[in-house]
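Every protein chain except one is present and positioned as in the full complex.
== chain A ==
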Amino acid sequence: MANSFTRMMSGRHTAVILASIGAGTLASGYLLSDHVVAAAERTKLYPPSADFPDLRKHNNCMAAALTPTIYGHLRDKKTPNDWTLDQCIQTGVDNPGHPFIKTVGMVAGDEESYEVFAELFDPVIKDRHNGYDPRTMKHPTDLDASKITSGMFDERYVLSSRVRTGRSIRGLSLPPACSRSERREVERVAVTALSGLKGDLSGRYYSLGEMSDREQQQLIDDHLLFDKPVSPLLMAAGMARDWPDARGIWHNNEKNFLIWINEEDHTRIISMEKGGNMKKVFERFCRGLKQVEHLIQERGWEFMWNDRLGYVLTCPSNLGTGLRAGVHIRLPILSRDPRFKRILDNLRLQKRGTGGVDTASTGDTVDVSNLDRLGKSEVELVQLVIDGVNYLIECEKRLERGQDIKIPSPILQFRK
């Protein structure tokens, strides 16, 4: 190596001086503690204004909320896991967004991100969740499926029903931030718990890195397999690191209860089946979730949850319930009616293509689900989807008969 080994006590500043006299500046044997001194030098050389991102062409919630003042307050802060604001917002800096679709533009690296960087997360949450204010409001959690009414749809219209959410394991960093060992620990905790499920929930885990070609093909055919993310939104947030290490899929033998491990969240839980029995789907969802929670608690773990934000997940858009309850539904006449969008809006529903988010509908079949995640409980949201979908079916039937339909009045945002 180089001839001169100079023990440097401060990195950059001295390097600049030495550079100007043409000397090599290689140093030896740095241990972790030494770079703390250099980091202090660095913050002096580069004030927050030097690092403030250029967001002039951006259309996402983060870009709308982040001011130089907020950035100045938060840039040098870290969560207890050493996660920084720059890491939270990287995905929003790298992905300006779409003129028609306002993405969130930031992620959490750990549970504490939502606290340490609250000055930015709170307005983003408010923007994304229709005015929900984490400083003043409380989020209700309710997984009592017995409260659901009229949860059986007309199967001439509804082809399938599905409910999904996410859960994070408290004490372990989230997918953007987690180290390999944390990610492996999430996998261990989840898989151990899931192996305790019995009866109609009993099932099997398939590690992404270790599955056979046959298993992989079967999972693809069953539409259960998730692949390495390609979306630049996820990649820029660091969620694809070390793929496919510690990623996998668990499903029960009946293939109607499914868990994704270490994809965009620690766990994604999905209950689904063909047909229109949403109540049954939600009942299994709640039962499965409660059992998994119980099983991890037996081993001293718990889910990330608090009464301001509900269940804490990687993306602020999934806070609260993290719940998307939806159906694949045939609405050949209504879906072409110019009032369709307005009806959905007022019912607090959204449509997607049958490939999920950012896909187009095929034929007359459309995916309809709840818009909201935070500020209403699971039971409230599922009931809202049930009532809304029943209304859509009514509209379709009326249009079939040549009768007119009405746009329903908009549903109230939050409970008073």
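We adopt the following convention: a residue touches a chain if its C-beta (ideal position, glycine included) is under 8 Å from a C-beta of that chain, and two chains touch if they have at least 3 such contacts; residues count from 1.
The working rule: contacts and distances are computed from a predicted model.
Note on the omitted subunit: UniProt lists it as "creatine kinase", one of the names in "Septin", "creatine kinase", "ER membrane protein complex subunit 2" or "Proteasome subunit beta".
Summary of contacts with the chain left out: across A:V124, A:A177 or A:L219, the touching residue is A:A177.
Touch with the hidden chain on the side of chain A covers residues 1-3, 8, 10-12, 15-16, 19-20, 22, 24-32, 34-35, 37-39, 42, 45-46, 50-54, 57, 80-84, 86-87, 90, 93-94, 173, 176-177, 179-182, 184-185, 209, 235-236, 238, 240-245.
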